[in-house]
Every structure is written in structure tokens, then in C-alpha cells.
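One chain of protein is taken out of this complex; the other chains stay put.
In order of appearance the chains are A, B and C, and numbering begins at 1 in each one.
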Amino acid sequence: MAALFRWTRGALGRWHSHVHSVQVCSRSMASKTQVGFIGLGNMGNPMAKNLIKHGYPVIATDIFPESCKELQELGAQILDTPADVADRADRIITMLPSSPNVIEVYTGANGILKKVKKGSLLIDSSTIDPSVSKEMATAAEKMGAVFMDAPVSGGVGAATSGKLTFMVGGAEEEFTAAQELLNCMGSNVVYCGQVGTGQAAKICNNMLLAIGMIGTAETMNLGIRLGLDPKLLAKILNMSSGRCWSSDTYNPVPGVMEGVPSANSYQGGFGTTLMAKDLGLAQNTATNTKTPVPLGSLAHQIYRTMCARGYAGKDFSSVFQFLREEDGQ
Amino acid sequence: MAALFRWTRGALGRWHSHVHSVQVCSRSMASKTQVGFIGLGNMGNPMAKNLIKHGYPVIATDIFPESCKELQELGAQILDTPADVADRADRIITMLPSSPNVIEVYTGANGILKKVKKGSLLIDSSTIDPSVSKEMATAAEKMGAVFMDAPVSGGVGAATSGKLTFMVGGAEEEFTAAQELLNCMGSNVVYCGQVGTGQAAKICNNMLLAIGMIGTAETMNLGIRLGLDPKLLAKILNMSSGRCWSSDTYNPVPGVMEGVPSANSYQGGFGTTLMAKDLGLAQNTATNTKTPVPLGSLAHQIYRTMCARGYAGKDFSSVFQFLREEDGQ
Amino acid sequence: MAALFRWTRGALGRWHSHVHSVQVCSRSMASKTQVGFIGLGNMGNPMAKNLIKHGYPVIATDIFPESCKELQELGAQILDTPADVADRADRIITMLPSSPNVIEVYTGANGILKKVKKGSLLIDSSTIDPSVSKEMATAAEKMGAVFMDAPVSGGVGAATSGKLTFMVGGAEEEFTAAQELLNCMGSNVVYCGQVGTGQAAKICNNMLLAIGMIGTAETMNLGIRLGLDPKLLAKILNMSSGRCWSSDTYNPVPGVMEGVPSANSYQGGFGTTLMAKDLGLAQNTATNTKTPVPLGSLAHQIYRTMCARGYAGKDFSSVFQFLREEDGQ
Partner (left out) sequence: MAALFRWTRGALGRWHSHVHSVQVCSRSMASKTQVGFIGLGNMGNPMAKNLIKHGYPVIATDIFPESCKELQELGAQILDTPADVADRADRIITMLPSSPNVIEVYTGANGILKKVKKGSLLIDSSTIDPSVSKEMATAAEKMGAVFMDAPVSGGVGAATSGKLTFMVGGAEEEFTAAQELLNCMGSNVVYCGQVGTGQAAKICNNMLLAIGMIGTAETMNLGIRLGLDPKLLAKILNMSSGRCWSSDTYNPVPGVMEGVPSANSYQGGFGTTLMAKDLGLAQNTATNTKTPVPLGSLAHQIYRTMCARGYAGKDFSSVFQFLREEDGQ
């Protein structure tokens, strides 16, 4: 898909200026010593390959041995458990589907923290609840290791081409060390603040994205019913205060833009089921912090209902189709 | 307030290119013959003044005689009723608070249509239900006159400085004639399609605007609760897929931007009560066309509840304050 | 369908006690003089038949002549226009699909008010916007006639068996006169207050009904997912504070109750499209009175979305099916 995050180079400079401290720790940053990688799924696999391409020796593991074959052929060393990886590498990246997997991989019986070396840098790129990130950070700290959350934006395409965006939370003085590795896999690495703020930034962005997308779909549908030409309406919105990413970059109405999922039967892109998952995280986070999020909450319900009605695999901009009169499809 | 609509000059050229037909009718466009103006409220008054500034003799009326004094001193001729105005001018602009007023001024006992001349051009700049615009157009057509809807974007400031945006619906061959007058009062005049589409465009934009604003307020509030710096979060959103006008141009969180109502205790700007009115129009329109607008509908309810809780007079970005924990204010 | 309204006889006595005034006007209530009936659709037809059964001579009309045949065979006199009916009968009942029809039938070129006799009683049983009822009442008053709104609860079955419920708004001193006729067609006639309150009561009830139904559907679905037996859950709710008409009388989950649409593939009952229409009226009414109705508004959107997704003809309890996981159906 087209990356959901687009950073301009100019702006990037400012982000980088956040980081002025110098990294001094036992990990040698200059030499390309081995890097651990745990979780070789659709995203983890191409990410690990990019580390290899950049010359890093990779030591990897996955709960499904077959996921490791491709990487092994590229020279990666495959071990049995996260603990084994932690025993051999002092920089480890994890890329897992959900919070329980992260908890298991870090704190389980064969988890990283069983054998982690003092001073190790542990970077979790999974998208999970920020409170779990904080728990992992506390547990890592007890073992003398550093944990950072660094969820990604961008799909398999961006993972393959090394164009992911990483939103990073954790101790600011460790950011440079994390950046060295993350730059191999992404084109933008943003420092967000303390542990958990990487997750927070991603969750917040995706919640607002969902709201904007459903809002755009409703608005375009209403305008069309009222006799407006869809392309003209999109132009008016995009020059006005209704403008948003979903209206000007990823318009959900077929025929308005090219190169977006709405131009391709809502195939590809960012699946409704993934959006529902992220909105679930936003909802849980909002509930736990007692924050009212009325539109975010309704957006979650709409995407959840869409999953129940057969839209799980379509791009999340298919909400336009979901809301339209059936005869009109 | 800063205009809610911002048009770039470059883009404008394309809008203008929509209009290639030549205007041929009995109305003399070259000469500056008198123009009727009905409705001299906060908006109508400065609009009519701008017509005078551009050299047009103005014949006006208002239900409140005192509203006419200022214009009279500038040389406008004040008559008693809309019918009287229609008897003297073949180009008339109306600027009224709501649908019932428009119906009365056009079709009432002393309404425009009682004495309208054949071939007259009637331009209504009120923000009303598009179905009422269509009714008025039909009624005008029966009398041999042309009706166009041309609601504005931009507040009293833009009306005074002649920088309004007009969204125009009606017969395309009449657009040039309308433009001649509207250009005196606005910096952007956009042709939207058949009668009612001017209203439709405005209603659609403001509905998406409201959704984006509440969404931004929720998202910023959630992010802050999760430990993100508000300015940093706004930057991240604005570089990402969560970006919208409310996040990058009119951020509702105090301290994030300057020169917006959130930097000034939510004074000025676009009042919550006005937004609630526009969302009410959107809701009625959606109901009547059987169009599902779940987020637009909830946005309407939230602004309506805010009006009930003391926010009626504050800028609509005060929804951020409404959703925050009271202690935190 | 099972009547949506169920009145107990005991309670009914109290309603009737609202009416203690004696009816004195030119209309002879004792004699069974002719009654006008306008609108012979699915509901109007059986209603008019019940008037005939009770010995009233009926003078009727309908925009579709074929709708009148059956009634004509039963002895009703069929005329061409509402004005003709008003010229012959001083008690008239109207049963029409929506507000514009009511406006036309009363105030149109061949409308009732063109030839209405002074002192006539005009009873409108259509379900429309209360503000239109008020307009009609004002127009009738100018002609010396009395208008009352008396929308019904109960479907075609109740209309046929004479078991409708009427909610009546209008001058209290006319209620007895209205009751005489309405009792022929319904088993419950409730006086609600001034003109428009009959509509208000119906709209309010159906809005709360929709909220309760969707809420019950969500709750049952959630409970089932959490491992509760549906019948047991219904019992627990019905003995507790979650109890409502939709949970204890019209449960939307197949298998929980017998004799309700959920036991019959959601056939029969009260169609989703009719509920969406009533919720649209509630929404318009709330918008026009600036009343926040967040759940009513969302319920409207959900039923509107269901209409767009193929549920228009199913009973409104099919929202349970709409919200369920597709595979589970």
C-alpha cells in the first residue's frame, strides 16, 4: 500500500535535532556485531532481511520453524528460543502480533529476560498496548537491559523496501543506538518520549485516521446523494476546512483518485481487520486512562461491524461501500 | 476568524475553467445598474457595503428598519418590502438566517416573487436546507426568474474585507452573471452544479470539519494522557495519515498553535451554536435522503450537548475543553 | 405482528378519566352520520372497514382509484377529491404515508380545507412531524374546523381486528368526539395533550423502543460470546435492571422466545425501513427543538445503515443478525 505515513525530508531534520546526546555504553555501535531478531512473520521477515543487507549478522528465532528457512538461507543463524537469542546478541528486535505474544517472548519460561545480557538493547516493533510496553521496560530494567517500543507505520511493501516509519519510545539517551538499527529498515525514525509513547503515537494517529476516513466516506456519500460530482466535492473539501488525509491522499470513493485501494475494488492497502485491531487498542487505552473518545469509539464499532459483515479483508476505505445503498454498488 | 475555507489562486484557475459558456440575457452585465439586497444583518450589512464600494447602486430592505440606517447613509435606497425591491431591481441578493425566512422573503405576501421581473437573477447567500433552495428555484422559474444558491464560507471579518468564499449552485449559463456580483464580496467563487449544490457543498464541508475537529480533540487528549507532548503529537499527526485541517491549521489544544481560538480561551472563531446549526442541516438533509452519516450524526449530538452545557458562544474547537477532565482545566 | 403497544385495561381507566368535559358542538354525536375517510392504503383500508362495521356510512377517497374498490363494494361512497369529501362529511379521518401527503390532502388545491364545513372534526392518523400537525391545526382553525393528530400504534393486523392504539393530540374538549370514532378502530385511545403531542408520544416511544432493541441485541450477542446461554441471559436481564420490552416481550435472539419475528427468520413484524422512518422523524424533531439525543441518533444511523445493507424488509429485531459475526449465522 501507499505508506500511511509520509514524512518530508525537511521536517525530518527537526526530529533528528531532538537527539543531541551522545551514546556511551558497553554496546559497540561502530562495529557490525550480531543482532537478534524474534518474530519472522510477514513484517519481521523482510525487516530482518534488510538488517542482513546492511551487513548485520542476524541471529533469529520464530515459534514456527518454517518461517525461519528463508532467512537461514541468507546466512542468519536460527536458534530455538528467545532466551537463546538473548544469550548470544546484545541488540534484539522483536516483531510480534499482539500483547500476549510480547509478554511470552520477553518474560516467558524461555523468554529473552531469562538470559539477557546486562546493557542489552531490546527494541519491540510490535503494535501493542502501551501499558504492556511499560511493563516490559520495567522487567528489562530489573535485568540491567534497556527496552524501547518502536511500532511501525507502513505495510509489507514498506518493510520490504526499507521505508517503514518507526515511532520510538524509551530513554532518550538510547535513541541514537536504536536509530542505527532502525535506519536499516525504515526511512523515518521519530523519537516520541518515554517508554510507551511510540505505541501511543501510533494508536493516536490511527484513531484519527479512522475517524477521518469514515467521516470522508459519509461526507462524500451525502454529497453525491445531494447531486454533487464526487471529484468536484473532493476538490472543494481539499481546498477547505474539511480537508484531511483520507480526502486528499486516500479518497475512498472509486473514480476520484488513482493508485489507491478505492480504485482497485478496495484490494490491498490497510485491512479493515487491522484497523479494527488498532482501534481496539485505542479503545482499551482510552478506557484504562478514563479518556472520553466518542468518535474514536464509534469508529471502532463501525469497523468491528464491518468485520462481522464481510469486509474484514478489504482496505479500510471500503467503509464508503459499506455505508452506500446496496443497489448503488 | 481565520477563514474556514482557504483557496489557492492556482487551483482557482481550474474552477474558473468550468465556465466557458457566454452569458446572453436581458440583464446588462456591463453597466452597473442597481442591485437589490435583502437582509442587512451582521453578514449582509458588510456585503452590501462592498457592492456600493464597487460602484453598484443598492436598493435594500430588512425586517428591522434600524438595520438599514448605515447603508442608507452610504447612499443605498431603502424600501419597505422584498416585493418593492423586486419591482425595482433585476439582480437581487438575499442573506437571511434560516429556511423559514428565505421562504417568507421569496414566496410571502410581500415577497420577491410577487413583483419579480422576468429574467431577474436572484442569488440567495443564506445557509439553508438544499431542498428549500430547490423549491425557491422552481417558484422563481414559474415567474420567469433565475434563482441560484450561493452560501458563503468565512465570517464577519471576511464579509467586511470582501474575502468570502461563495459556493454556487444553479444553471451553469448564469454563473458568469452571478460571479460579477459575488466577486465584489468574495475572493473565491466556486461553481458546484445544479441548484442546491452550493448548500450541499457547504453542508458537506462543515460536517467533515466537525468530525475532524472532534476527532482531533479526542486524539490530542488521549495522546496527552498517554504521556505525549501536545506539540510533538500534533507534529507527528500532521506528517502522518491522521493529518487534517483541525490538526494542522486550527489545533484545538491551547499552546500548540498561535493565532487560533484555542490560544485565546476559545473566543472568536466559529461558534459552537453555529456549528450545531450547520450539523442540524446536515442531519436533516441526510435523513431526508436516507443517507447514513454515523459520525456526522454523533458530531451533531456532541455539539448540541455542548450548547446545553454552556459552550454555545465559544469557538467550536472548545470541544477539546469539553472532553477534558475538569480538574485539568 | 404482536402489537408494539400493550395497554392494560386497569390502566386504561385512568387515561379515560382525563376526559371529564362534555362535548357540545354542532356535530351530532349520537346519530351515526356519515364519516369521511381519506387514504385507503394497507392501514386505511381495514380502518375504514371497521367504521362501516360499526354502522357508520363512509365517504372515501384515495389518490389511487383501485384502492377504493373494496370499500365501495362494502357500501362506501367514493368521491374524487378530499375537497369533495369535506363538502359532504363533517367528521373526517386521514391516514397518509408522510408529511407532504398530509399537507397536500389538507391544504392542496383540492384539499379538505377548500370546502371544509365550520365545526368539522378532522382527525389525522398519519405518523408525521408534529410541527406539520400544528400547521394543519392552525390552517383548520382559520376555516372554523378542528384538527387533531391521532397516530396509531399496531400494524395491519391490529388495524384489521380493530385493536389499534391511538395517541391523540388536540383540544381536550374535542377528545370525546374523537374517541367515539377511534374506538371503532382501536382498543386504546390515549389523550396526550395539545395538537402534535399524539405524534410526539408515538415518536418518543418508538425512539426508546429502537434504543432498547439495539441495546438488547448487542447485550445478548456479547453475553453469548462470553459463554452465557441466551435463554438464561434473557431470564437474568428480565429479572434485573436491564429488563426492557425488547428483552422480555420481543427478544431478538432466535430460540429465546416463540411467536416473535426472531423465531420466524425476522419475517413479519415492524419493518426496519419503517423504524428508520420513525427515527428520522425523531431526529428531525430533536434537531428542530435543539434537543440532544445521542443514542436515538445512533439508533437512527444503525437502522439506516441496515436499510442500505439489505435489511429494509426484515423486522427491526434483525439488528441482532446484523451485528453478529457472519460465519455464526
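Side notes on the structure shown:
Heads up, the rule we're going with is that a contact is a pair of C-beta atoms (placed from the backbone, for glycine too) under 8 Å apart; a residue touches a chain by one contact, two chains touch by 3 or more.
Please read all numbers here as calculations on a predicted model, not as lab measurements.
The chain not shown here is touched by just one of C:Y56, C:Y250 or C:Y311, and that residue is C:Y250. Contact with the chain that does not appear here is found for just one residue of C:I214, C:V256 or C:A312, C:I214. Which of C:I52, C:L79, C:L182 or C:A282 touches the hidden chain is settled by the complete complex: it is C:A282. Touching the missing chain, out of C:L237, C:V253 or C:A276, is residue C:L237.
Hidden from this view is one chain, which touches chain B at 298, 305, 307-310, 322-326. Although one chain is not displayed, chain A still touches it through residues 276, 280, 283-284, 287-288, 290-294, 297-298, 300-302, 304-305, 307-308.
Residue-level contact of chain C with the missing chain is found at 4-8, 11, 14-15, 130, 153, 165, 167, 190, 192-194, 196-197, 200-201, 203-209, 211-212, 214-216, 218-223, 225-229, 232-233, 235-237, 239-247, 249-250, 282, 285-286, 289-296, 298-299, 302, 323, 325.
In this section, only the chains that are shown with their structure count from here on.
Between chain B and chain C the centroid-to-centroid distance comes to 39 Å (mean Cα coordinates, whole Å). Chain centres here are Cα averages; for chain A and chain C they lie 52 Å apart.
Residue positions of chain B with contacts to 2 or more other chains are 290-294, 298, 302.
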